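In this view, the complex is presented without one of its protein chains, the others remaining in place.
Letters A, B and C mark the chains in the order given here, with residues in each chain numbered from 1 onward.
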Amino acid sequence: MLTALIAIPALGALLVALLPKGRDELAKRAALVIALAVAVLTVVMAVRFKIGGPRFQFVEQHWWIKQFGVHYAVGVDGIALALIVLSAILVPVVVLASWNDAERSGGVTLPPSGEAGRSQGGEAQRSVKTYFALLLSLEAMMIGVFAATDVFLFYVFFEAMLIPMYFIIGSYGGPQRSYAAVKFLLYSLFGGLLMLAAVIALYVVSAKGGNGTFLFDELTKLHIQPTTAKWLFLGFIIAFAIKAPLVPFHTWLPDAAGQAPAGAAVLLVGVLDKVGTYGMLRFCIELFPGAAKWFTPVVLTLSVIGIVYGAILAIGQVDIKRLIAYTSISHFGFITLGIFAMTTQGQTGATLYMVNHGFSTGALFLVAGFLISRRGSARIDAFGGVRKVAPLLAGTFLIAGLSGLSLPGLSTFVSEFLVLVGTFTRYKVPAIIATSGIILAAVYILWMYQRTMTGPTAESVKGMRDLSKRELVVIAPVLAILVVLGFYPKPALDIINPSVKQSMVRVVQHDPKPAIAEKGTRP
Amino acid sequence: MSGVVAAGAHQTGESVIFWVLAVASVAAALGMILVRKVVYSALLLAVVMLSLAVFYAVNEAPFLAFVQVIVYTGAVLMLFLFVVMVVGVSSTESMVETIRGQRVAAAVAGIAFVALLILGFGHATLPATTGLKDANAAGGNVLGLARLIFTKYVFAFEVTSALLITAALGAMVLAHRERITPKPTQRQLSEARIRSDRVSPLPPPGTYARHNAVDMPALLPDGTVSELSVSPVIARRRGGTHEDLHGELPEVAAKHEATTLRAVVERQVEVDSKVEEKEK
Amino acid sequence: MTGHYLVLSAILFTIGGVGVLIRRNAIVIFMCVELMLNATNLAFVSFSRMHGTLDGQIIAFFVMVVAAAEVVVGLAIIMAIFRSRKSSSVDDANLLKY
Partner (left out) sequence: MTTLLADPQLHAQAAQGVQSAAWLLIAFPLAGAAILLLGGRRTDKWGHLLGVAMSLASFVVGVAVFVSMLGQPGTGRSRVVHLYQWVSVGSFKADMNLLIDPLSISFVLLITGVGSLIHIYSIGYMSHDPDRRRFFAYLNLFVAAMLLLVLADNYLSLYVGWEGVGLASYLLIGFWQHKPSAAAAAKKAFIVNRVGDFGLSVAIMLMFATFGSVSFQDVFGHASQASHGTITAIGLLLLLGACGKSAQLPLQSWLLDAMEGPTPVSALIHAATMVTAGVYLVVRSHAIFELSPEARLLVMIVGAATLIAGAIIGCAKDDIKKALAGSTMSQIGYMMLAAGIGKAGYVFAIAHLIAHGFFKAGLFLGAGSIMHGMNDDVDMRKFGGLRKVMPITFATFGLGYLAIIGFPGLSGWWTKDGIIDAAFEKGGTSGQILGWTALIGAGITAYYMSRVMFMTFFGERRWDEDVHPHESPQVMTIPLILLALGSIAAGAFLIAGDRFANFLAPVIGAPQVAHKLITPYTGVVFVLMVAGVAIAYVQYLRRPVPRTAPAGSFPVVAARKDLYGDALNESLLMRPGQWLTRLTVYFDSRTVDGLVNGVAAFVGGTSGRVRRLQTGYVRSYALSMFFGAALIVGALLLVRL
């Protein structure tokens, strides 16, 4: 089942890429059909996922490179399933959203060429079908990276993901796209190299007792003496800290997301960065519990700094997409905070946060993409009073924004509150500082909304048309999910909860008991 | 150095030869790299090679000595001279160094290198020279060599032969120039000559009282130099002064001759005019 | 005596090396290389005498063969360069640089 999930988009990408040159419409429809097929398949898999069942389900395991003990091992537990569902839903939305974005790369520099696809001079005409082929191949690798239970396979997908994203940003992005693409690639590769060293070291350690292996289950049974565990942990954590931008390594995200076309930015921030936090949760904590506990104070301070620092930076931005990118740096601070608080609420909250953040920031990027493609510039002061001219666009932008500042009633609130509560039970001060993040969140979202949407309608915005049917069909499901998950998060929680409990048991970590229980019942 | 000196004490004759020829060869080698004219370097190299041949002989390698003399000095060095002739016998080059700091660095590197080597040899404890008497015993040096070549080193031998063939072929390919245009026949040459503006042969080079060198340009009636009188190949090679022109350049010398010639002619004219006045 | 010969060959070798570095004319450089080769031959021969085996001479013999082949090809190259560039100075052929 999982292999099918990886194979379909990969083959689809190939198919779309091989279509004859001029047939853009066909390429788009084919990409949409494939993406929808994958989405349906994922939902079927999610439904058939037995809640109480064994931790890893739909497991497939075959030898890949026998000599190194590398398996093609795929299997999915609650956490991975949630993230695969997220990416499977986001991709068709993105394909539909960037229906005619491919011709106008990033909607900023390129002259909007006519439907015939001829562009009057300027940059070479970008082929639409390569854009969609890249998106589908990206989806294949995303699902692969979450489904891999063999550390080597995980690493291969972890690195392979960068290639399509690099090309999407590189050739379809905004004005400084090449700078952003190279920066993104170098940052992630640097991280990837450290991780490769750690993976190899892990193999060597596992090879001591019997033949070496990369299988996740065997590796967790391995007992690694503390100092090497710390080094291995460091190797993994830096790679993931770069991927899910923790503060010192975050400068690539605003550039990459700022320059990427809206659809790609959704996938970049919505799913690609989640691989970092997923990696922390799955590999850093479960493989090296001792080291994780040792490093926790460092990571906690970094994430708290990330929350406040990212939020303050977001307030100061002038470009919409960069602002949204900085907000997601702040959100990633919450996720890592939740993961390293090592309480069930914290980790479940963090996983749910990953899913919600995918939808909420995805929605924000989509609407921002519509806004920017209409006006042609991403600067906030280029807009003003859009609400009068395009109320529907303003409304969706507001809902997406509110999910950004995690308004209760929307799904982001549930996850954020779980993360904060989970952290508070064990580390009081970081939790309180992190909670101040919600005030900053309100400031950056509402200030942006006020400058772009309200007030007298600016001249340049007069002719802006409201959401088209296609755009509505794109944004409606995402917002619906945000609201439904906000009021009824039970299905998501039921999937995530057991696997987090199991991982906590494995890490021999139990939640701190309430204060009164410890003191016994006073009269 | 102590070990070395002790070993050689008894062959006085050999050491005499060694010291004489060693000094000669080192001087020749230094000369070779320092002298300006290329031909002189080639000849000095010959001196070094010949002294080496003697050294081979002294070191009981008569066959090599002869090969050195005949093949190496005889053929290879002559090839050098041949190329020097073609390329530029007189292309004396200026000894000004173009690359900054090249000379200093070369000197430093050289000294360091030789110092290290000598240090190394000094420390090496060389065993006594056993001499090649028994090796050459069965039929002399050549047979010994032959026996060794065709047994132990036969593959190396075959490979070198292949090497030589390819080298020869390579040289031919490199030096060969494909004829782009068909070789003009005699008829075509004459027709071209008639069609060209100059049918008469080119003026011969100038011949003057004290020198009749081929590269001396002839003078036209008005005293200017005729370019066509000297063949372009030689003209191109003319650098520097012509020895027997008292250090002057050929053109200068020619002009000098012209002025004297004109002076002679004008004086002749004055004399004639005075004569006519008298007759008037 | 072998030590003497070795020192002499070292000196000749170094002179050849320095010659290659200093002179600009291709042919002179080539001669210096030949000088270095001869210096090594001298060392081979003296070692062969020292060890009492003919191998040293055989190697010297082969060195000569290789040197001959090298000279042939080298000079052909110099001729070709001279024909195209009208100068035999090594420094003129410096297009392959930063």
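As a convention for this text, a residue touches a chain if its C-beta (ideal position, glycine included) is under 8 Å from a C-beta of that chain, and two chains touch if they have at least 3 such contacts.
Not measured: the values here are computed from a predicted model.
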Among the chains included here, which ones are touched by the excluded chain in the whole complex?
A, B, C
Per the touch definition above, residue among A:32, A:59, A:442 or A:484 touching the missing chain
A:442
Which of these, B:27, B:95, B:119 or B:173, touches the one chain of the complex that we don't see?
B:119
Residues of chain C (touch criterion as defined above) contacting the omitted chain:
17, 20-22, 24, 90-91, 93-98
Just the residue numbers, please: which parts of chain A touch the chain that's not shown?
183, 248, 250-251, 309, 312-313, 315-317, 343-345, 348-349, 385, 387-388, 395, 402, 405, 407-409, 413-414, 417-418, 420-421, 424-425, 428, 431-432, 435-436, 438-439, 442-443, 446-447, 449-450, 453-457, 487-490, 493, 497, 501, 511-517, 519, 521-522
Contacts of chain B with the missing chain: which residues?
98-99, 102, 105-106, 109-110, 112-113, 116-117, 119-120, 123
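Quick note on the criterion: only the chains that are shown with their structure count from here on.
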Could you please state the distance in Å, as a whole number, between where the Cα atoms of chain A are centred and where those of chain B are centred?
77
Averaging only over C-alpha atoms, locate the centres of chain B and chain C and give their separation in whole Å.
16
Interchain centroid distance [CA atoms averaged], chain A/chain C, Å:
67
Shared-contact residues (touching 2 or more other chains) in chain A:
none
Touching chain B in the complex: which residues of chain C?
1-8, 10-19, 21-25, 27-28, 30-32, 34-35, 38, 41-42, 45-46, 48-55, 57-58, 60-62, 64-73, 75-80, 82-83, 88-89, 91
Of all residues in chain B, which touch chain C in the complex?
1, 3-5, 7-8, 11, 14-15, 18, 22, 25-26, 29-30, 32-33, 38, 41-42, 45, 48-49, 52, 55-56, 59-61, 63-64, 67-68, 71-72, 75-77, 79-80, 83-84, 86-88, 91, 93, 97-99, 102-103, 105-107, 109-110, 113-114, 117-118, 121-122, 126-127, 129-132, 134-136, 141, 144-145, 148-149, 152-153, 156, 160, 163-164, 166-168, 170-172, 174-175, 177
